[in-house]
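Missing here is one protein chain; the remaining ones are kept as they sit in the complex.
Read from first to last, the chains carry the letters A, B and C; within each, the first residue is number 1.
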Amino acid sequence: MTPVKPYGDTLNDGAVQLSFTLPVAWSEAADEAARQLAGKMGFTDVAVVEGRAIASNFSFFVVYARTPASIDVSAVHAPAAVRETLSIEQVDELIAKRVGRALKVVGACIGTDAHTVGIDAILNMKGYRGDYGLERYRGFEVFNLGSQIAVEDLVRFARERGADAILASQVVTQKGSDVANFTALAELLEAENAREDVLLIAGGPRMTNLLAAELGYDAGFGRGTLPGEVATFIARRAAERASA
Amino acid sequence: MTPVKPYGDTLNDGAVQLSFTLPVAWSEAADEAARQLAGKMGFTDVAVVEGRAIASNFSFFVVYARTPASIDVSAVHAPAAVRETLSIEQVDELIAKRVGRALKVVGACIGTDAHTVGIDAILNMKGYRGDYGLERYRGFEVFNLGSQIAVEDLVRFARERGADAILASQVVTQKGSDVANFTALAELLEAENAREDVLLIAGGPRMTNLLAAELGYDAGFGRGTLPGEVATFIARRAAERASA
Amino acid sequence: MELRIDRGAVDRARRLAGAIVDPVAGFIARHSTVSVERAVVRLLGVEGAGADGVPLANRLVDALPDRALGAAAALGAAIAETGRPPATIAEAVAAGEPLPDPSATPLTALRAALRPYADAALARIGARRRERDALLARLPQGEPPLLYVIVASGNIYEDRTAAVAAAEAGAQIVAVIRSTAQSLLDYVPHGATTEGFGGTYATQENFRIMRAALDEVSERLGRYVMLTNYASGLCMPEIAAMAAVERLDMLLNDSMYGILFRDINMQRTFVDQHFSRRINARSGIVINTGEDNYLTTADAVEQAPAVLASQFVNEAFALRAGLPPEQIGLGDAFEIDPRLEDGFLFQLAQAQLARQIFAGAPLKYMPPTKHMTGDIFKGHLIDAMFNLTSVMTHQTIHLCGMLTEAIHTPFVGDRALALDNARYVMTTARNLGEEIELKPGGKIERRAREVLDGAVRILERVAERGLTGAIEDGTFADVKRAREGGRGYEGVFEKHPAYWNPLDEALAPAAAGA
Partner (left out) sequence: MELRIDRGAVDRARRLAGAIVDPVAGFIARHSTVSVERAVVRLLGVEGAGADGVPLANRLVDALPDRALGAAAALGAAIAETGRPPATIAEAVAAGEPLPDPSATPLTALRAALRPYADAALARIGARRRERDALLARLPQGEPPLLYVIVASGNIYEDRTAAVAAAEAGAQIVAVIRSTAQSLLDYVPHGATTEGFGGTYATQENFRIMRAALDEVSERLGRYVMLTNYASGLCMPEIAAMAAVERLDMLLNDSMYGILFRDINMQRTFVDQHFSRRINARSGIVINTGEDNYLTTADAVEQAPAVLASQFVNEAFALRAGLPPEQIGLGDAFEIDPRLEDGFLFQLAQAQLARQIFAGAPLKYMPPTKHMTGDIFKGHLIDAMFNLTSVMTHQTIHLCGMLTEAIHTPFVGDRALALDNARYVMTTARNLGEEIELKPGGKIERRAREVLDGAVRILERVAERGLTGAIEDGTFADVKRAREGGRGYEGVFEKHPAYWNPLDEALAPAAAGA
């Protein structure tokens, strides 16, 4: 496939919409500054379609412009952690056959993060959008530690129970707190030479499987993840390990 | 003043919002492609906060990111055509005193453009947003030729009447039709050595005083122009010429 | 949610509208126009264009020895003489061959010669209509408000891509906006076009390309996606004819738009709109009238009565051309200044009023445009309130507003956001209209009464002065148009006693029933 540009109404017209605020009082010059700034960002055919004062010292702009940038999507590699999802029965059967026992899964919202809805959606019986959570599977024994769990406590707990998988959630991403906490968890496991013993899985609205890999995790799940996808991933990996 | 960057919630954080469509089927890879594409545009801390299929072969993205670009607004020169606007009385008096006769103003929506609301707002008695139009001034004799006027006809008419000012409007800007028509008008006047005889004024939602200058016009007026601003500009310039 | 409205005033308005258009009927009956004749010629099978791009239909009609007798007569004579089909005859004419003088051929002979082609034309229209009915039965299009979007890239192939994407995103109707002022062309361009300003030329080939693409996606989605274009300007009858055979589903088709907003001669328009509507009636095409245009240049609150008055006039003209109510898509628009306190209440009043007065009509509701600005975020909200009004008042044809209305003709992404907007609002507030009642004597009802009374007053003035006179006086949209002024007047002519138009006869309201 050949590189593509953003598409407005004509192939490769490169049309992009932007909006931003500048910390300056509004004036005709501010509009022009916004236009030149978009130019400095590398855009062409810049049209500042809206520019107005939103406060005595702030101006808001809406801009339409064209970008010269293009990308060959076929050359982008971002494999989702799971291609096709298995049914509950298939997962349970796979675990039963290949592992022969229920897998211990420990989940938590780490650091000071108290956003448990996401991890609960994955773990709780109830599940998410009609897809049952891991508690519903015979193949998993689930420990949901809940919110604001220090990574030390999570690791200790996981080791005591001999967890097969650790599921960490981070929803607050301000100032990179998510990355910091995820990293702390991975490093602690390394430090205790416990990294190899578990499947380490990260999740949260900003997470991608790619980012998780960079952080040294086995998988990452983002926006709109369904429990079944996570279950499938854990079962497959555990099965591989068992037969390894 | 020092250069400023877009402002999200912290000075110079460079926060910008973008949205665009890519002509590809949606997939995790498409999200990643959008992220990389924003990177190629020169943005950092790219977050693809929304990515979804809007059709079988189109994906829509909302992105937040930071730009390294900055601009010194105080160094941007974009003088509006008019600083402070004069009242009707002041304009009429200025013309009476300095020119001694009513100024002939010819307006038209040129080319195939039929968007007369804008030029009418400037010329008609009624005016715009409570500000009376040029017909209301004793100092102007207004000829509003209306919509879809070929530049040849406009120039012929203006010359026959010995117009002091030509007001051209372009609202349709698709495929640069506005710039093309404005240029044609300016060139025709040059060709007929009539450029010096008139004040040439351009207007329309995308017009700026700066762009008008580039196109060889004496002034340009854009979004939300009030008739009084235009009247003030014409009167001042005519007065200067008269006394020159 | 029902308004208590003065039925007496409504009946009076309808009677006045009738009184206004009936006098024009006589004039229409006595006259024809070059585009009526070109439409006839096209229906009889003359389609292409000459090497110079001039449509054969124009060549043929321009070559008529005596247009007052009608093109059918001349063609009939030529067929009788040469045995050649109309298409071939047209090519010959384009090549310079003269047409025979019909009066040379016995009436019975030339009529008999033409009859099979006229029958074929009617059969073709009927077949296309049945085809649509079958598709709609098999691929139901879904509930109203029907989501209608426009494509306007100027390039029919980009338009096709955009139309298919829009259909996949939920559009139920796709309209191809015409290139700037095609209204003013006294011919219909030929072939597939890739250049246009602010829209794409309406050509028969472009119709085919879009219809085929939409039929394909309709099958894929399991719902019939409708196609709309413009039978407006100087070629109303021809476009109606082309639309009939290419199975378009809707046409913008107004009895006065051309006169008021395109300075097209009023006599030309009256005759053209009538014949074009006879064709639409037969082809089952729903017309969309252009009342929204009254609001783009003047204040929407002031103009509301004018819009309603125009709806009555459009309805009267349409009924007399044989269009049943369910094919009369009367227009209205959401154009009140968003800064006006309680402006939304006024919009509700006006939309509900039209809904109750024209109960059987598939109302066409147009989105906010004039007050849309570069602030796309604000614009998206104004569109949401428009969507809410539409679902609350049960509008039928819902033209989705674009958040970029003030900026550019829609991008593919803009259309998707517009459809999301409509879907969200119309789902979360689906039955709001059923679950509330309007306070009797409240702001909304009082506004509705005000608009209706205002419309009656306008219609009274027009009835008294006569329609042509009223237009000369600038009663509509503050524009004055002279009876013999405006574009296309030279194309209007009085019929000769021997004038013959087999299609007009076949499509006459009386016959239409058959």
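Some notes on this structure:
Assume a residue touches a chain if its C-beta (ideal position, glycine included) is under 8 Å from a C-beta of that chain, and two chains touch if they have at least 3 such contacts.
In this text the structure is predicted, and so the values were computed from the model without any measurement.
Touch with the chain that is not drawn comes from one residue among C:Arg14, C:Arg124, C:Arg208 or C:Lys378, which is C:Lys378. When you scan C:Leu438, C:Ile458, C:Ala477 or C:Leu503 for touch with the missing chain, the hit is C:Leu438. Screening B:Val49, B:Ala150, B:Ala184 or B:Ala242 against the full complex identifies B:Val49 as the residue touching the chain left out. Summarising the interface, subunit A meets the missing chain with residues 19-21, 54-58, 60, 112-114, 116-117, 120, 148, 172, 174-175, 177, 205, 223. Contact between subunit C and the absent chain runs through residues 1, 338-345, 375, 377-378, 380-382, 384-385, 388, 403, 417, 420-421, 424-425, 427-432, 434-439, 442-444. Within subunit B, the residues in touch with the undisplayed chain are 7-11, 15, 17, 19, 47-52, 62, 64.
Assume only the chains that are shown with their structure count from here on.
Ranked by C-beta contact pairs, the top interface belongs to chains A-B. Distance from the centre of subunit B peaks at A, each centre being the average of the chain's Cα atoms.
Rounded to whole angstrom, the centroid-to-centroid distance between subunit A and subunit B, based on C-alpha atoms, equals 44 Å.
Note: centroid distance subunit B to subunit C, computed from Cα atoms, is 34 Å.
Per-chain CA centroids place subunit A at a distance of 51 Å from subunit C. Each of the following residues of subunit B touches two or more other chains: 19-21, 58. Across the assembly, subunit C contributes 373-374, 406, 408-409, 411-413 as residues in contact with two or more other chains.
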